[in-house]
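Below you'll find the structure I mean.
All protein chains but one are shown at their positions in the complex.
Order as written gives the chain letters A, B, C, D, E and F; numbering starts at 1 within each chain.
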Amino acid sequence: MYLDFINLTTVSAALTIIGAVGIIALAKPLDKVIMFALLQGGFIGMIVAAKYLDVAMAAAIFDPISTVILLIAIIKINEVRKKNQESQEEGNLA
Amino acid sequence: MDIIILGQQLMGYIPLGDIVLYLAPVNLFMFASALAFTTLIAISRTETQVEAGVGTLKDQEVKVDKDEFKIRRFLAIVCGLATAGAMITGDLFNFTLFVCLIGIVNIGIVAAVKQIDVLDAAFQYGLVAMIAILPLFGGAAMILASTGTISLLEIAHIPTTFMMIFGSLLLFLGVAGETGVAPFYATKAEMFRTPGSPFLLIIHLSSLLVIIRVIEILLIINKPF
Amino acid sequence: MANILLNVLIAFLVGSVLFGLQRKIMARIQMRPGPPIIQHLLHTLKFFIKESTFPKTAAMPFYIAITAMLSVIWVAAIIVGPVTQGSLLLIFAIYAIHKIVEHNAGSSSGSPYGKLSCVRAVFSAAAEVPLFAVLIIIYFKAGTMNIAQIISYQAANGPLIYSIPLAAAMFFVLILSKAPYSPFAITKGKDIISGYETEHFGLLRGYLMMSESTAWYMLLWVFLTVFIGGLSPLWYLVGMLALSTIVGFINATTPILNPNHSIMTQVSFALIGIVGSLVLLLY
Amino acid sequence: MSRIGRFWNSLATPKKIPRFYSVILGVLLLVGFIMPLALNDQQLYPRPTPQLQIDENDPLAPYDRGGVPLKEPGIVKSQYPQFSEKSGMVTSYLSPIAIGVSNTTIYYGTSIYSSPGGLIDEILYYSRGFDTILESTILMMAFVVATWVALHFTMKRREEE
Amino acid sequence: MSASVLVPTVVSPIVVSLYVPAIFTGLIVGLIGLMAIAYQKDDLNALILTDIVGMGMLILVAAVGTDLAEALILPGLVVELAEILAISEILMSREMRKKGETAELIPLPTSMDMEVMTTAPTFLAIILIVYGAFLSGFTGGAVAGGGILFYIISRRMRGVPSDTWEGIAGVSGIAWCLWLVGFLVFFVFPQYWLLALFLAAFGVFIKVAFKAGLIGVIGREEFNKK
Amino acid sequence: MNETIYLLYILSFVLGSLLGLVLSYRKYKAPYAIGKIDIMALVLAVVGWFLVLNSILITFIPTYITITIGIFLLSMVLGMRPGYGRNETFIGIIVAGIIWIIRTVIL
Partner (left out) sequence: MLNIYIWFYTGVVLAILGSIGTAIGPGVKDPLVRALNTEIAAVGVSLIFLTYNHTIALVTYIAATTIITMILLRAIVRLEEVGAEL
């Protein structure tokens, strides 16, 4: 009878909360992006449970977009930081 | 609709669906003066600031260059119109939107300048303006929740509850932040150090007129009797 | 129409003479002979026959229009106040526009002194705006914004100055901040020459000074009307003389404050006044 | 006294203002927790219980407010019905595509009602149209400001060098 | 479907019972954001935190739970977006002026050979734009704008001619006017409400979509003045 | 109507001070006069203050005319150049005040 509680809504709720905790707890940005996918997955699940499929579709399309934007930013920022560090070391050497 | 607001007979109203603009003497006066100043701004050129040069005996002229002049004049006119609108609107939410428009345009007017200090002040003012949208819309929403309407003409008949007082306090703080009045004035006064007096006028004009208007609105919402 | 003209003339003359009186009183307190009482009026008139010049750096139509604007708004204040006894809120709106004009008269010339005065005007507006709370307190007490109704309320229930003394004190601070040489007069402090008027010469200066006198008269008139009630013209005159004398005493004996301090003092006054008045009202 | 003076001076630094403002606002928000808060249930434009329409398999859920497109107005409870003559018509309107979609599936109500016509459009464009003017003007002004700054400074580096 | 199911006379009891928790959530979220800003020394972090404060506002408005509340969320959302856009630009401009223009020219990662970047953008952008056009209005504008933005940002092609830029900005200005006309038609000629509706819906759609798209162009940082 | 009369008073005050100022600059060259009393000014002051405070006593002229004249006269003394006309004004006020007190007490 406890199995009754396992439906789309509760599973998605669990997913989102795991995702949220994961995003906060993991320090590395790339790990965060992975957990972010989990969070988004749970969120879309909930919208589906509410039977608004068009909203779920929009959310599903925007999900990868935000992920890609996040990835671009993370790659870029790592590059910038590496370069800054190098130039700083060069400065130290000089 | 024969309504008396704060002891003033309405001189007329402009219905735009649920949003009704009303014209009472005070509102009309402030509306007219906002428009008058806006016209003045539209036809004026800017002043040239003369400052003592460092290390020489010569004076240094600080001018507003042409690009900057155009954009700032445009924003100033928009700000003037928004102020004029905020004076006569009879709808709480409409008012908050006018105030937001004033806030963002004010930031824009000073953001076009080159001095770092002024830009810094503009940014800090922008931060306050952004924070202020919480009390601004939150207050309006709270008044909506407790009265079921956001038309000032209707709220004028509804007895005050604690929630309305709280909402109106939030609203007031929101307007204070969005237009930068005491004691959040420092950011604003810094912005006035840049040349371009006619455009700066509108910043000050909007904030003072909006404060008067928000006092009127607070009195409409909170009825002491 | 004639009535308006009459009141404007009275306001201008009385305001000028009161300013003169105030200077005289300050001078006497400071052991100087001081100028004749009529001096301020003569100054004002003198500017109308002086040559007008315009700075090359000024923001043009604006620089001139701003003086006209100042005159217009105070004439409007007289129409709202003594002539038609309209809404108090309107007078405060006019006061707000006065602040704006003051600020922009300063900045439109391009002079650094005017600019400083302008920055200070913005500062001080921040301090004077809380004093608008007086309005709210009056409304809470009298239940109306209409000057005529406030007068009749006072005729029935006694002057408001007894029931809301703190509001009266706050309003007095507002009046004080508009008086020349007052501790709060940072926009016209002598460290920035004549503040916003520095670069207005001749006719324009004349208009500015004329409007200032009118403004002073109107502020006193509002104070007397709102807190003491409808008086006969003679008693208005006596009240205005008394207020000007008190202001003169204060101005003669206090230094001008640093801008930040001036504002925060006023804000503190306002805070104490608002909280105190509300407590009194609820109590 | 001098400490007060210094405090007053510190309030004049722009950088402190947002912090100061947020502290004041925070204190005011704290007051909200002890206020008696309750939703007045007599609201304008009330909507059915959440999920009610979708559970009844209404193809237009959750925005179905009745009415026949172009013929009969939908049900709206606006503030001043006397000022909007065609009140309810926009609510009931469905564009031809929307009608097609609604006949196909029951899960696309949101899309149907955010294409031209529908309740939100009625509120946003008709009864509270002025709000939308401001809203999009705000967006436009923010955009004007941002692009001006961007074009004149943050992006235009190559030519200047 | 009875009329009471379609539109009840009062707000449903569930919404009323959820009001207090929702308001408290809004207040708590706002409070956390505000306190964090109060302790924050860093301007950029303060800017990010104002986003949280804005969310508090959205919750407060949403909690009313009527159609009107939903219509009021949209302006709030737009205001938040607009202000973040303007203020972040000012912050950047300030810092760059302070530092004296030492920034790199290329904003995107130099080595960005991800598979998604070559295949996904066109597809996603087309879906979003078509869907956005179907939705129309603000919602549609935001959706389609997001699509355009994503497309522009992930394309390799660099350099937007100044004319194109001004052209797009001009179109969105015209769309705005279109939409004002629509608004006027609603009240001046109520019998043409359908025309007004379409003017309004598509005017706003075009405007918002292009504006969002242009944000993407700013994001590409490259601007070639020809 | 009431206000017109007050305007009249104010105008006469202004004109009187103006005249007094001009005349006193003509008459006195030294910046100060300590202890000296100008008989002419004394007469003006006494008459002026008398007329203003006790206008009722002169029954054959409307009061506003007497007050206007009185204000004109007293303001001539009051408006003299700095350092002059002070003592005269005080004496005038005292004399007129005594008469006023006597009048109110007796009548």
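In this section, a contact is a pair of C-beta atoms (placed from the backbone, for glycine too) under 8 Å apart; a residue touches a chain by one contact, two chains touch by 3 or more.
For clarity, every value in this text was computed on a predicted model and none was experimentally measured.
K.L.:
Considering all chains of the complex, which shown ones does the missing chain contact?
P.N.:
Looking at the complete complex, the unshown chain comes into contact with A, D, E.
K.L.:
Could you tell which one of E:143, E:178 or E:199 touches the chain left off the display?
P.N.:
Going through E:143, E:178 or E:199 one by one, E:143 is the residue touching the chain not shown.
K.L.:
So one chain is hidden, and I want to know which residue out of E:69, E:125 or E:185 touches that hidden chain in the complete assembly.
P.N.:
E:69
K.L.:
Taking the entire complex into account, which one of D:19, D:47 or D:65 touches the absent chain?
P.N.:
Going through D:19, D:47 or D:65 one by one, D:47 is the residue touching the chain not shown.
K.L.:
Which residues does subunit D use to touch the chain missing from this display?
P.N.:
47, 50-51, 62-63, 109-110, 113-114, 120, 154
K.L.:
Take the complete complex as the reference. Which residues in subunit E touch the chain that isn't displayed?
P.N.:
Per the touch rule, subunit E residues meeting the hidden chain are 14-15, 18, 21-22, 25, 28-29, 32-33, 35-36, 42-45, 47-49, 51-52, 55-56, 58-59, 62-63, 65, 69-70, 73-74, 77-78, 80-81, 84-85, 88, 91-92, 95-96, 98-99, 102-104, 107, 135, 138-139, 142-143, 145-146, 149-150, 153, 212, 215-216, 218-219, 221.
K.L.:
On subunit A, what residues meet the omitted chain?
P.N.:
Interface with the chain not displayed, on the subunit A side: 9-10, 13, 16-17, 19-21, 23-25, 27, 29, 32-33, 36, 39-40, 43, 46-47, 49-50, 52, 54-55, 58-59, 62, 65-66, 69-70, 72-74, 76-77, 80-81, 84.
One rule holds for everything that comes next: only the chains that are shown with their structure count from here on.
K.L.:
How short can a chain-to-chain path be from subunit C to subunit F, counted in steps between touching chains?
P.N.:
Counted as steps through touching chains, the separation is 1.
K.L.:
From the centre of subunit A, which other chain's Cα mean sits the farthest off?
P.N.:
In terms of C-alpha centroids, the chain at the greatest distance from subunit A is F.
K.L.:
Which whole number of Å gives the spacing of the CA centres of subunit B and subunit F?
P.N.:
53
K.L.:
Can you give the whole-Å distance between the Cα centres of subunit A and subunit B?
P.N.:
About 39 Å separates the centre of subunit A from that of subunit B.
K.L.:
In whole angstrom, how far does the Cα centroid of subunit A sit from the Cα centroid of subunit F?
P.N.:
90
K.L.:
Which residues does subunit C have that touch at least 2 chains other than itself?
P.N.:
263-264
K.L.:
Mind pulling the residue numbers of subunit E that touch at least two other chains?
P.N.:
Expected reply: 19, 23, 30, 34, 37, 43, 46, 53, 63-64, 68, 72, 75, 79, 82-83, 86, 89-90, 93, 97, 131, 186.
K.L.:
What residues of subunit E sit close enough to touch subunit A in their complex?
P.N.:
So the residues of subunit E touching subunit A come out as 104, 107-110, 112, 114, 116-117, 120, 124, 127-128, 131, 143, 146, 150, 153-154.
K.L.:
Name, in rising order, each residue of subunit A that touches subunit D in their complex.
P.N.:
Residues 50-55 of subunit A touch subunit D in their complex.
K.L.:
Mind listing the subunit B positions that touch subunit D in their complex?
P.N.:
Interface residues on subunit B, with respect to subunit D: 15-20, 67, 71, 74-75, 78, 82, 85, 89, 91, 93-94, 97-98, 100-101, 104-105, 107-108, 111-112, 120-121, 124-125, 127-128, 131-132, 134-135, 142, 144-149, 151, 154, 162-163, 166, 169-170, 173, 177, 183-184, 186-187, 189-190.
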